[in-house]
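The complex appears here without one of its protein chains, the remainder shown in place.
Let's turn to chain A:
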Amino acid sequence: MPGTVRPLAALSLLAACALALTGCGSSGGSADSASTAASGAALAGQTITVYSGQHEQTVKALTEDFTKRTGIKVELRSGDEAELANQILQEGDASPADVFYAENPPALTVLGDKGLLAKVAPDTLKSVPAADSSGKGDWVGISARTSAFLAATGKGADTAPPASVLDLAKPEWKGRLGIAPSETDFAPVVTQVLKAKGEDATKQWLKGLKDNAKVYDSNETLSAAINSGEVEGGVIDHYYFYRMRDEKGAAGTHATLHYFPKGDPGSLVDVSGAAVLQHGKHQAAAQAFLGYLASAPAQTVIADSASYEYPLVTGVQGKPELPALDTIGTVADPAQLGDGKQALGLLQDAGLLQ
């Protein structure tokens, strides 16, 4: 069965049920409450399995709230987004997953290209700006983070941040810079540079980074290295700074976050997204979960959580200490990010990855 048919069929079935119930409702309930009751009755008690590469504490809060609202239970399987994507690729049509909730677009794009994702319900897609979701409609954007420059402070003069991410390849940064090229968050920055400057310039830029930077295995260790003064700065996602500040306390934090100017390739806004698996057994309930994630209550949970991500639904405010999303940059186009293979190849050619 083609991917588009089943969830849509399930949804129309739901709608038909609701209409039927409303039509012959004799107890005098309003149409609205009857409709809610019908979808609740159809889906409540079902259990969906969610594979999540996102911050576990936040996703737990989301699934608990979702279960309270709908009666749909959630089995949460948290892991590294790339490992989960590889797991789904191996599972194929036998995957027990109903929903895949990823940190970055490429993990979703890979699964979509293999035909493993169903189309997201149109109403869900409408809740967030079109640019934040897959152009093919097979996943919906849920939250966002921005890339930024974390600079060491203390030890005398504070490090002046670069005006552009491209400047980090200049000789003046030699030995002062750290990067974490194996993070799935870094490849999108490379893709942005590629889009803005072309392949040759990107190769030159990466060569410069290779000469200048110490290479770290993760954004966590990179942030710690900057905080301890081992290197003077590096590109990370904004939330690593806030999470580190929460853990170390203000007195233990020796770094500040600088955003690249709007329009710079370093200023990209990267979305996380969720998709319904094509072969999942609970299409309607899975669609309901995506609908919930893109709703104001869920977005508020995300905005208030300790994961420091930006909500995408208009009207829901992020944490007060975060600058407004539209002052920072534009959302990276998921189609441009692709499956990440081009960025991987360039990173490998530059010797930043094996």
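Assume a contact is a pair of C-beta atoms (placed from the backbone, for glycine too) under 8 Å apart; a residue touches a chain by one contact, two chains touch by 3 or more; residues count from 1.
Keep in mind that, in the parts below, contacts and distances are computed from a predicted model.
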Name the chain not shown, per its UniProt record: "Aconitase X catalytic domain-containing protein", "Aspartyl/glutamyl-tRNA(Asn/Gln) amidotransferase subunit B", "Electron transfer flavoprotein subunit beta" or "Iron ABC transporter permease"? "Iron ABC transporter permease"
Which residue among A:82, A:144 or A:235 touches the omitted chain? A:82
Looking at the full complex, which residue from A:153, A:182 or A:204 touches the chain that isn't shown here? A:182
Candidate in contact with the missing chain, chosen from A:169, A:225, A:255 or A:312: A:225
Even though one chain is hidden, which residues of chain A still touch it in the full complex? 49, 55-57, 75-80, 82-83, 85-87, 89-92, 94-96, 106-107, 110, 182, 184, 187, 214-218, 220-221, 223-225, 228, 230, 240, 243-244, 246-249, 252, 306-307, 339-341, 343-344, 347-348, 351, 353-354
